[in-house]
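All protein chains of the complex are present and in place, except for one that has been dropped.
Coming up: chain A.
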Amino acid sequence: MSTYITRAERSGSIFFRVTGLIRSGQLHWSDRPLWYDVYVSSPPLTPPVWNVKMDRHDEPLRKIFYEEDHIRAKFYQKYHRTGIINAFVPGDSISQMFINEYRALKKEEPELDEESLVDKTEKRLEAAGLTLKK
């Protein structure tokens, strides 16, 4: 095949170049490559060329954040001395306990603002036996 086909790979996609050969009569339809029919029935979803510009290539990438990231950030801003997290001990970390309590509180009293929610969560944790150090 390589004796017929142009090896200038930037001149077009593989399909374009082979179709061009068939169109010009250089290649008989019955001699088309084995993959040709398969390509026809399920073509690639993106153009297989060298200078392809994909969707969103000039847009900034969005950042993935969850709601709990916000609460956790607030927690670590206020309480610095939370100790070492041991990943081999089962159960929630202190920040996770704080988040769970914060969420439960927010469900109970949705009208509270962030600051008072944090304060109230601290008090509730203290009542449960967990003292947070600033």
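Criterion: a contact is a pair of C-beta atoms (placed from the backbone, for glycine too) under 8 Å apart; a residue touches a chain by one contact, two chains touch by 3 or more; residues count from 1.
In this section, contacts and distances are computed from a predicted model.
Selecting from "Small ribosomal subunit protein uS2m", "Rabenosyn-5", "Vacuolar protein sorting-associated protein 45" or "DNA-directed RNA polymerase subunit beta", the unshown chain of this assembly corresponds to "Small ribosomal subunit protein uS2m" (UniProt protein name).
Considering the full assembly, A:34 is the residue among A:34, A:84 or A:128 that touches the omitted chain.
Touching the omitted chain from chain A are residues 1-2, 5, 7, 9, 13-20, 22-23, 27, 29-35, 37-46, 48-59, 61-64.
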